[in-house]
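Only one protein chain is missing from this complex, and each of the others stays in its spot.
We call the chains A and B, going by the order they appear; numbering starts again at 1 in every chain.
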Amino acid sequence: MTLLQVENLRKSYGALAVTDGLSLSVAEGELHAIIGPNGAGKTTLIAQLSGQLAPDSGTVRFGGADITRLDMASRVRAGLARSFQITTLMPAMTALENVALAVQGRSGSSFRFWRPVAREAALNDQAMDCLAQVGLADRAGRPAGAMSHGEKRQLELAVALACRPRLLLLDEPLAGTGPQEAEVLVGLLAALRGEVTMVLIEHDMEAVFALADRVSVLVYGQIIASGTPGAIRQDPAVRAAYLGEEAC
Amino acid sequence: MRMANLFLLQLLNGAQFGILLFLVAAGLTLVFGIMDFINLAHGVLYMLGAYLMAMFALATGSFWLGLLLALGATLAVGLVLEWAVFRRLYDRPHLDQVLATFALLLILSEGVKILWGSAPLNVAMPELLSGSVPLAGPLRYPVYRIAIIAAGLATALGLWWLITRTRAGMLLRAGASNRPMVAALGVDISRLFMLVFALGAMLAGFAGALVSPVLSVDPGMGDQILILTFVVIVIGGVGSVKGAFAGALLVGIVDTVGRIFGPIWLKLVMDPAAAAQAGRVLAPMLIYLLMAAVLSWRPNGLFGRPS
Partner (left out) sequence: MSAAPKAAIALLVLMALVPPLAAAIGDPFLTVIATRMAVFAIAALSLDLILGYGALVSFGHAAYLGLGAYAVAVCARHGITDLVVQMAAGAGAAAVFAAVSGAISLRTRGIYFIMITLAFGQMAYFFFVSLSAYGGDDGTSLAARSTLLGRDWLENDTAFFYVVLACLALAYGGLHRLVHARFGRVLIGTRESELRMRAIGYRPFRYRLAAYVISGMICAVAGVLLANQTEYVSPAYMAWTRSGELIVMLLLGGIGTLAGAMAGALVTVGLEELLAGWSEHWRLGFGLILLAVVLWSPAGLAGLVRRLLPGDRA
């Protein structure tokens, strides 16, 4: 069953068509990788899928419903969560608070003014589970701003998971991580595969071909090829347009 | 007919007020737009321009010499302030900028009071520009106010030329929309900033010097103009000189015409006593209502870029 269906999406900055009539469909349960050179429009696509940017035209359907005009908050409620290429966390809050805030977003009203939120066991327990899932259980009390780059990437993922998404949009989760940290994260994504549908943007080809069920290649705002990792590896157009430039 | 004449008169007064607002707003909007810097002390420069004008005009006995010296002095003050304080604040949060320039405002306005006292000063009108000219029918208009409008328009034209036709202006426009790009072009950003600041200070000082013969020069004049200037900039769009011009004329005219005609128009729909009272209450609030209306329609002002 198709979970996400993007049709003829367009977004331009002046004369630059960053998303140029893009269509894409992601099936329930799959890990769908999107690869493409720098500046191809990958982050801009994620921004439109998550509601951060409004497309100029085209439609985005999620679970059968048209969500093109919904704001970010409604899309999160509908089950669409994302991570950011550039780490976007609450630096002054601890790792646990960062995640608990995401849990709170889907558990009841936030217009509560009296009870200390730090003592809400339901929030903390779920947040701890997410932290443990990404391997940050022993860092729960550390302010996000004081964490290492790799830990921040892990936390970024934990926050997105805390939203309990049906579809997870991951914008280069491995960006800037060291080899060990990357290994942890790849292991985590492998474990999540099948549980959550994922759109994964990644430059690390090794990780992409190891994890993805399907791969789409985005160049100049258009999907030029889509298929299994094996098929994409062989696709001559892809090799010419993209892989040829890479060292791998 | 009398009504039409009165309206024309108020329109001219409004335009003249608007032009002054523009002179103060132009520098401020550039500083806001290019440096993302909020300067609460800008109104003080306007006041300082008026005081320096009063001082130099008295000392030299000549309006024109006084004006020249006042312009030079405000330029110098702008440069010194930029060098001593502002450049330390460019990379700081808005809150720090607010507080530091608020401190400057306290220091400078108190300094003015110490130097010149709290009593209002007067500046003599130059002979050449005194008197009035016939406008329409029996209506006459003071030459000096026409001169203010002309001087303001000339300055606006000069600014337009500077911004659209010169290399410095090109950098300004580029800097307003994309600061890193200008820095990447190898332009000495700090020199550019200093220039904009000094120019803005001089324009504000010029406005202060210009009004000194028609308004009394007092320590409160900077505060009033500062807030109006903010309204102008918000309406016009931060960073847009064009917006500052449109906003300034709009605010100047709405404020002036509203104060006189508000009660008159209100009388058409309510009894005279209530109209007078309502008019008095509403008139000073008019431009703020205008601002709220513009903003709920366009949150970035008339000519502002979406953020």
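As a working rule, contacts are C-beta pairs under 8 Å (C-beta built on N, C-alpha and C of every residue); 3 or more make two chains touch, one makes a residue touch a chain.
Remember, it's a predicted structure, so these values are computed and weren't measured experimentally.
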Task: Contact residue for the chain not shown (choose from B:A100, B:L159, B:V211 or B:L266) - done: B:A100
Open item on the list: Going by the contact rule already stated, which one of A:V60, A:V76 or A:V208 would touch the omitted chain in the full complex?
Closed with: A:V76
Task: Which residue of B:L68, B:V85, B:L215 or B:I260 touches the chain not shown here - done: B:V85
Task: For chain B, residues in touch with the removed chain - done: 32, 36, 38, 40, 85, 88, 92, 94-96, 98-100, 102-107, 109-111, 113-114, 223, 227, 230-231, 233-234, 238, 277, 280-281, 283-285, 288-289, 291-292, 295-296, 299-300, 307
Task: Residue ranges of chain A at the interface with the undisplayed chain - done: 50, 52, 71-73, 76-77, 81-82, 84, 88-93, 97, 100-102, 104-106, 109-118, 120, 159-160, 162-163
